[in-house]
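Pasting in a structure now, in structure tokens, and then I'll have a few things to ask.
Other chains dropped; remaining ones untouched in position.
Every chain is named by a letter (A, B and C) in the order it is written, and numbering of its residues begins at 1.
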Amino acid sequence: MAKSYYSTVLDHPADDVWAVIRPFDHYAWAGVEGETVIEHGKAGDQVGAVRRVTNGGNTLRQVLLAHSDVDRSYSYAFCGAPPFPVRDYAATIRVVPVAADGRSFIEWWATFDCAAEERDKWVKHFENEGFAKWLAALRRFMSDGAGRTRTGT
Amino acid sequence: MAKSYYSTVLDHPADDVWAVIRPFDHYAWAGVEGETVIEHGKAGDQVGAVRRVTNGGNTLRQVLLAHSDVDRSYSYAFCGAPPFPVRDYAATIRVVPVAADGRSFIEWWATFDCAAEERDKWVKHFENEGFAKWLAALRRFMSDGAGRTRTGT
Amino acid sequence: MAKSYYSTVLDHPADDVWAVIRPFDHYAWAGVEGETVIEHGKAGDQVGAVRRVTNGGNTLRQVLLAHSDVDRSYSYAFCGAPPFPVRDYAATIRVVPVAADGRSFIEWWATFDCAAEERDKWVKHFENEGFAKWLAALRRFMSDGAGRTRTGT
């Protein structure tokens, strides 16, 4: 199976990071332009919820497949065709404490199918143009204190 | 760690069983007397939701720790002191297809701490007086067509 | 990702089934013709061991990726090109007790990549021509008492 994987260390505690990324409808931390809403009034920690990310004329729809406060993780997939020529894309994000120093280790990965000759391209694409950028944005989001504010509520 | 584990085979497909047990606020299938409500208007597939099971003068409160449509499973723990002299009780229920014949394999387990000399007693208690009985009730619930009705909606 | 999955219920306890399937070099239970040997004198429960299955003029080589007495499971992949036009094939077999009646639930699955238009074909192939047949052979192997003999040693 094709698998993209990215991970990094963040300078904030895992519980603080989880508090920021935990709601499936809160996506501002990833630096993704546009508006994210959950359909049918569902909640951002409700399994089965569908989020709709609208950016200009483009709309993505993703469904929350699993969510865990124990593992500080959630999984999701595209509803309908994804905006890439891949199939069965399913992703998981997870954050774990670095016990030694109070920081956190965060992982983001996806599995998918695609044309054999495009496999390396898409594996790299999701890693470098997706997860790496969104986690860099999360790092800035946490450092700007937005993390603290949110977790303080 | 003390661990109670029970599992059995049900005569219905895993997806049908999951449709019945999936909502954390639907507990009639377990044959447990009383009323189950979720606090603060949360949904039965919302991680963090607290269900309150009232039976006569007794009230239990349990929090949904994790929920997965991928694994057809959810995990929960007691809020506050459990009604048993145990500590850190956390349970998971999970249903998997028996591919050979369209039936399903269902597991229910809990980990907890308790006084060393009472360990065997509580391990057996949760297995025999809890999981085994509730899954026997689920079997009857599915056979009575309540499963079909519910999954048909 | 392409995934083949098969599971069934066996009439023997999980520990007895595990005792039979546990050694990576013992493959007679699967009803596969030919001879299975482990290269370089490694053991059948040694992670990294490579088994060589010779059948007529054909030879398969598979490496043991993971092995667990806790989960009663092991995982393996092909060394070099598999004898099918698939890529990154990795499989896991796992056996779990059916606590209710002392039988066992056994699962076997594989993930792999292949040409998009052949995906359904290979998913079905591994399920029906592989796992289902090998587990039917295991069932006969256990019933013939070979399981008991082996586990009794």
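Throughout what follows, a contact is a pair of C-beta atoms (placed from the backbone, for glycine too) under 8 Å apart; a residue touches a chain by one contact, two chains touch by 3 or more.
Here the structure is a predicted model, which is why all the values come from computation and not from measurement.
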Field: Identical protein chains in the complete assembly, only 3 of which are shown
entry: 4
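Heads up, the rule we're going with is that only the chains that are shown with their structure count from here on.
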Field: Centroid comparison with chain A (C-alpha atoms), farthest chain
entry: C
Query: What angle of turn lays chain A on top of chain C when you fit their CA atoms, given in steps of 5 degrees?
result: 180
Gap in Å, rounded to a whole number, between the CA centres of chain B and chain A: 29
- prompt: Distance-wise, how many Å sit between the C-alpha centres of chain A and chain C, to the nearest whole number?
  reply: 35
Approximate Å spacing (C-alpha centroids) for the pair chain B, chain C: 32
- prompt: Of all residues in chain C, which touch chain B in the complex?
  reply: 5-9, 96-101, 103, 105, 107, 127, 132, 135
Message: Residue numbers of chain A touching chain C in their complex, please.
response: 1-3, 87-88, 111-116, 119
Residues of chain A touching chain B in the complex: 42-43, 45-48, 65-71, 75, 90
